[in-house]
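Sharing a structure with you now.
One protein chain is absent from this view; the other protein chains keep their places.
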Amino acid sequence: MASADKILKALSDSLGKRIIQTRTLQPGKSYIQVQTGAHKDAVRIVLQEDNEAGVSAITGVDLGETIELMYHIRTCDTIITIGAEVPKKDAKIESITDIFPGANFHEREVSDLFGVTFEGHPNPKRLILPEDWPENVFPLRKEVSVANIPSKIGNFGVSKDEKHVSSEERLVNIVLGPQHPALIEPEKFSLRVDGEIVRGVEPRIGYVHRGIEKAAESRTYLQDIYLVERICGICNACHAACFCQTVEAIMGVSVPPRARYLRTIILELNRIHSHMLLLGHAGLEIGYETLFHYMWRDRELIMDIMEALTGNRVIASFITIGGVRRDLKEEDVPKIKAELTKLKERLSFYKNLFESDSTLKMRTRNVGVLSKQDALKLGVVGPVARGSGVNMDVRRDEPYAAYNEIPFNVITYDEGDSWARLMVRLDEVGESVNIIQYALDHLPTGPYRVRVPRTVPTGEAIGRVEAPRGELFYYVKSNGTAYPERVKVRTPTFANILSFVHIAEGGNVADVPASFVSLDPCFSCTDR
Amino acid sequence: MKVKREMAKLSPILREVISQVFKKPATRRYPEVKPKVPAGLRGRQIFDITLCISCGLCARDCPAKAIEMVDVEGKMRPLFHLDRCIFCYQCAESCPRNAIKSSEIFELASTNKSDLVVKPKENSVSGGSQ
Amino acid sequence: MSLDLNFVFRVLVFPGFAFILLFTMFCDWVERKIEARMQNRMGPIYTGPVGVLQPLADFIKLLTKEDIVPFNAKNFVFRFAPIVSFSIFVFSFAFLPIDGASVVSGSNFEGDLILVLTLVSIANFLLFLSGWSSTNPYSAIGATRVLTQLLGYDIPLFILALAPAFLAGSLNIAAIANKQYVPFAFLIPWTFALFIINLQAELEKDPFDVPHAETEIVAGYETEYTGRRLAFLKLAKDVQMVLGAAIAVELFLGGPYGPIFYGLSAVWYTLWFVLKLLIVVVVTEYLTCIFARLRIDQVLVVNWKLLLPLALLSLAVTVGVGLWLNPL
Partner (left out) sequence: MKWARLKSPWVLHFNSGACNACDIEVVALLTPRYDVERFGILLEPSPRHADILLTTGVVTRQCADRLKRIYEQMPEPKFVIAIGACACSGGVFEGNYNVIGGVDKVIPVDVYIPGCPPKPEAIIDGVVKLLKSIEGGEQSGKR
């Protein structure tokens, strides 16, 4: 695992004069600006130096007459950003999907929202914006304001849908449509199926695209916390934590220790309820209603704790810039501990069930296998990566909140199939219960919040948090006013969804729901 | 045969399902039995008109623009649009006189949109129109 | 057959149509309650005393719904498949002795076991037609799965049904039920267990409920149906469940015949029949709750590689037991 400065040295002596400037965004995060053509070599060098590295996100920033593209590359313990500028008129840049296939969706998203065309991209079709979106209107550009986009009230003619039987020889085109009992959220996968075998998968997301990054630019930082929290209802504490961390990094504010512990507690509660939700939903997908009902009944214990702690069962609205909004009362601690021990006993039943239930294993064992190399190549994050043996966890790689003081271990399985991914999540629930109990025992006293001015000094910062589905990445740029200049969110499912295409191909149609649910897709995260 | 080997270890679900039949169901009969709600629940806002100095900070800070300043007997008072409100209580935090307090009323469903608008006069200290 | 009142009463009311309908709804209610209790929740309680009228409420509500026939569906088959399959299921009840004698007294003849089993297969084939005729791709896939599963479990069903017939020495259901002073379920328990698993496949219950698997293919062959036709389709499914359990009771648990304490024998026979049938329903429901749904190719593997050889083996062993019981 090469360390960061070794990579920087390798970059500077191989690129030499093509590097325009290097500066550090935050302690430990370096930013290297290169000429437009040289960005591909820079990315290739970083990937060669550290074989476990991967492009975490590609951010576009509108600088007036040029668009700045930032390739954030995740190495062992930090993020190295490579920047390249592209003129706005005919924005063209070379695609890096051939050296890092995982960047496929990132590039399509930037081309949708900024109008940068990536030469050599395998299928540069529209990913996020709806089909009837007017051509070359790119929402995230500064000059495009919400007012001058033709709204669509009234003309809801039934839009054309691909016909079901495709013209190619025997390939039936089954659409796992927007409204489908298996999916809580709308998204569309048109599977080209030959008999029972899936030949091709064409995902079409964007049904839940609410334009949050554009909306964040027209609201103050205080209002942005609530907006950002509602990107995904299941992992909302993580979005709030990551956004507040990034803004605190820009302002240089340090959060009191009690607030750091309270943040850790709410983040772990969020992880438990999200994992249990998924394990129950997986039961529903493979037709195992009993597991679904038991898992969700036991999950209610966690929902009661969150309701008592934050006032709402699901959307916590607990974390704010400078600390947390409510304090944990002393008399609540024993009650929470009692509920957690009850949960721990139930976990042993589920672990035994997942390991010995025959029909459940028949439906999840070696279904949707993702090897370690593919996981690294596709840049998958979180339990999906840990299920294939990639030992990666932001809580340990780059500790935030109180994770550097709390002992916990990262769980990895090597089988790489749906069963392994479900088992990773089940063990992580046990780990989270231990973390919360440790945090409750060592809760420091003192203030839980620091007063913070409304305006943020100019600067930019990167924030990373380990959401239940994986590494959540934030980039915030501020211009000294109370309104952020640019907020970039790369959610974990956005990185994982490409692996579904890879997993489903060659598999059985009846396996699609099982392997699909094991990725724990959260489409309100993906579409933002 | 693979299937037979898998069946070897009996899954714990067999005993669990039978034992569940004899246990009391975990259902709370909601309409008859009102749930015990934790103290800090973020339900409907209770607005105290006497404390309000009509400064409009709550309307400015509301992320969902659900508070509208309305003229009531010459003074501007906040009017809550419950259908737009996301119950985040940023208004209670920004209010200098903390005239807005949380309550445990969460049954707010209604068949027409008009009675989701809570006028300042109505829900002052007397506990609201509910 | 003179149209005397007794005949009409027997066919229309007591062991006939009305009784079967009410009993089917009662069984559906028992099934939903048991499944709810097994999942630690409550199940319907507000309709009727303890929610007993819930299936009735569902049925009537569906009758009053608007009736939509998809534009390019094959009209004739789409309209009549549910009703015909429902009536076939109810008709095949006529041969099962419920209160001592079969519904149409004297209608038992040698070989009516084969007739009932073929009627069940035909009715299932009609369910396939109902799915095939609605032009929705999901119901087309659901229909083909009904067919693949039908082929899979039908042959073992016939073979397993022959085992008790062989022990009783006749193909007449009433005779088989009569000859069981010791219920065959205890005599040849492995055949009874296989028959129950086969019943799970026939009723499309959990390990094998691939045809209308919600998560994969919306509602399988029921997707396009609404209103009256959906009501009869669901009722056909329920009657099939009761019929399958009734056949299992007749062949393995000694039909309605049980010790009579005093009073009218017909009443006691019916009580025994209802009790045994409820036991079978609870057992199938238990199996539903403890299994996850298998993939369609795994279902075929189980049917062809597991059920079929075991059925043949159990038939051979039953022949051995039969010879040992009353040597030729």
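So that you can tell them apart, the chains are marked A, B and C in the order they are listed, and the count of residues begins at 1 in each.
Throughout what follows, a residue touches a chain if its C-beta (ideal position, glycine included) is under 8 Å from a C-beta of that chain, and two chains touch if they have at least 3 such contacts.
Keep in mind it's a predicted model, so treat the numbers as computed, not measured.
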| message | Based on the whole assembly, the unshown chain contacts which displayed chains? | response | A, B, C
| request: Kindly state which of the options C:20, C:36 or C:292 is in contact with the chain not pictured. | output: C:36
| query | For the chain left off this view, which of B:15, B:28 or B:97 is in contact with it? | reply | B:28
| field | Residue of A:88, A:230 or A:395 in touch with the missing chain, whole complex considered | value | A:230
| query | If you put the missing chain back, which residues of chain A would it touch? | reply | 129-133, 139, 146, 149, 151-153, 156-159, 178-179, 181, 184-186, 206-212, 214-215, 226-227, 230-234, 236, 277, 280-281, 292-293, 296-297, 300, 312-315, 522-524
| said: Just checking the interface: what residues of chain B touch the absent partner chain? | reply: 25-31, 35, 63-66, 81-88, 106-113, 116
| field | chain C residues touching the omitted chain (full complex) | value | 32, 36, 39-47, 51, 53-54, 56-61, 64-68, 214, 218-219, 222-227, 230
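As a working rule, only the chains that are shown with their structure count from here on.
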| query | Are the chains arranged, by touching, as a line, ring, star, complete graph, or other? | reply | complete
| Once you find the CA centre of chain A and the CA centre of chain B, what distance in Å lies between them? | 28
| request: Mind pulling the residue numbers of chain B that touch at least two other chains? | output: 3, 11, 13, 17, 26
| query | What positions in chain C touch 2 or more of the other chains? | reply | 38-41, 289-290
| Residues of chain B defined as touching chain C within the complex | 1, 3, 11, 13-14, 17-18, 20-21, 23, 25-27, 29
| message | Looking at the complex, which residues from chain C come into contact with chain B? | response | 34, 36-42, 286, 289-290, 301-302, 305-306
| note | Per the touch rule above, chain A residues touching chain C in the complex are 164-165, 172, 174, 180-182, 196, 283-291, 293-294, 297, 357, 359-360, 362-363, 508-513
